[in-house]
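All protein chains but one are shown in place.
Chain lettering (A, B and C) follows the sequence in which the chains are written, and residue indices restart at 1 in each chain.
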């Protein structure tokens, strides 16, 4: 719909078909829908407690705190992932089937977050290897998501014709190594999960909160600069 | 996408990055998606009854009335929250990471409504402290949501550059204290829950119905006035 | 966003605020989201069977046919409701808080369809009063939905200023009594549910299939006429 320069080609795409800009808009809309549903399904991990005899409800609600901690953490994690996914896709103008597959892999991992959240809710306080395995699985999924988004961005940077013309490709490539920070952080959290899973959950929450204010590197020009595109 | 004045800046934003108008549109779309899913997940609190021996189905359906009462109340509550969230966001043109975090907190609380609805469905008729705790938790969440939306609006009013140019900031600030009414009302309902949880549920429904016709204060001009923007 | 005639007023709206066209677009988007989620949640009524000893899976899947019949029927019912809701809203240009409340009531009933579907899946074959009560509850909900959409349309027809200027109000009012057909049909199906619930389910499916080709009356001009607006 109104692609001004549809004949754009990349040498390294070879015979692979390019998808139009309308398709990346659609791709992003589907991603938004999937992420919105996944974040909302987290509520299913908040279960109404079955009381034991003579157990008051307030007590059952209170001992259930790992559920709430896991819920808040996962909500923030998915929220940040949405923001960052959106930041990257705003810089992408054309798509390929390969990019769609990379994006589908990313979504497949994000959608699994309610599952690992449920795992942590149930096993965090067991105080044995199961707590550690549950929390390590959680941060393992977070690591896999970080890897998938790093791969997706590397894929696009190697095919600069897919990017919006406003993107400064050289700057984006220079900023790319910053992606490895997220990968390193989640690797550390996996190790921490085997030492103290409760602290690893707190750390995961802290990392998400930090990323809420620090976002992924990009080739976009700085805000408030005369070119005008603010991010 | 056609931001006419992207170089807008606020003094008190300091180094914080401004997000473009396209981002607030997107933010609102994600919020709409999350709210639509959350309101629909309420149906999961309507459970098909397991019959006891010789219990007829119509009887099991009838004694289950707290489920339906909680369902209707929560549906109305989320519906009103959607309308009010939407009214506020129509007045916001630019976003910051802080605003996104405030909005994420709001959504996180709204998504938990099906959980407290389920709590009330199950424990409302126990007739002991558990009924009171369940209903107080429900209204406690409602209070937290009222606080989060009040905070969000206060955040924006302190950064008027984020608002649409049509908004009368002075009028909006003058109307701001009206937000405290919602906070007071839910505080009263929490107290009422400890006196009579069934009446507290009826009161919560009544408040939602009242808000359906009375909406949150804003700085928008009055409807039918010559400037034309009707709300 | 580009409301060309925002000062439009209706005498009988009195002091009630009119919502702009942008709001009806948004209202419809929320309705679409809710309906899309509700129709998808129907899959939760298709449960993986727990096998009894020596029971083969194909047998367990086969005896579960009421689930599939209820699933297909409800999918079609919600699909038709979406189409008709959409047909009506395309003719509405402005909204009021009253219209939003009427629409919220409609959605609240539609979202309950997966619940009554589950009820029918479980009790249809019990062969006693419970089968009849389950099926009558299903058609009772369908009747309530028909009433709510009739009320919504009556509300709008009494306030013609809310309609798109292309709508022929006189024709729409003349066609209005056709809404009573749906109400009569579902009343008959409720009675039929008490005679033979399986036939009532088949009848409900048949009615939905019929409505798939015959849609709600409206004041839109006929298709292929020179004014051009096809529906």
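Here, a residue touches a chain if its C-beta (ideal position, glycine included) is under 8 Å from a C-beta of that chain, and two chains touch if they have at least 3 such contacts.
As the structure is a computational prediction, the values presented were derived from the model and not from experiment.
The chain we do not see here touches A, C in the full complex. The missing chain, though absent from the display, is touched by one residue of A:43, A:57, A:80 or A:119; that residue is A:119. Touch with the chain omitted from the figure is made, among C:72, C:170 or C:184, by C:72.
One chain is missing from the display, and on chain A it is touched by residues 3, 6-7, 9, 17-20, 22-23, 26, 29-30, 33-34, 36-38, 41, 44, 94, 97-98, 100-101, 104, 107-108, 111-112, 114-115, 118-119, 122-123, 129-130, 133-134, 137. Within chain C, the residues in touch with the undisplayed chain are 32-33, 35-37, 39-44, 46, 48, 51, 56-58, 61, 71-72, 75-76, 79, 82-83, 86, 90, 212-213, 215, 223-224, 226, 228-231.
As a convention for this text, only the chains that are shown with their structure count from here on.
The angle needed to superpose chain B on chain C by their Cα atoms is 90 degrees, rounded to the nearest 5.
At the interface between chain A and chain B, two copies of one sequence, fewer than half of the residue numbers in use are shared by both copies.
Between chain A and chain C, the centres computed from C-alpha atoms are 37 Å apart.
Separation between the centroids of chain A and chain B, computed from CA atoms only, is 26 Å.
Looking at chain C, one finds that residues 37 touch two or more other chains.
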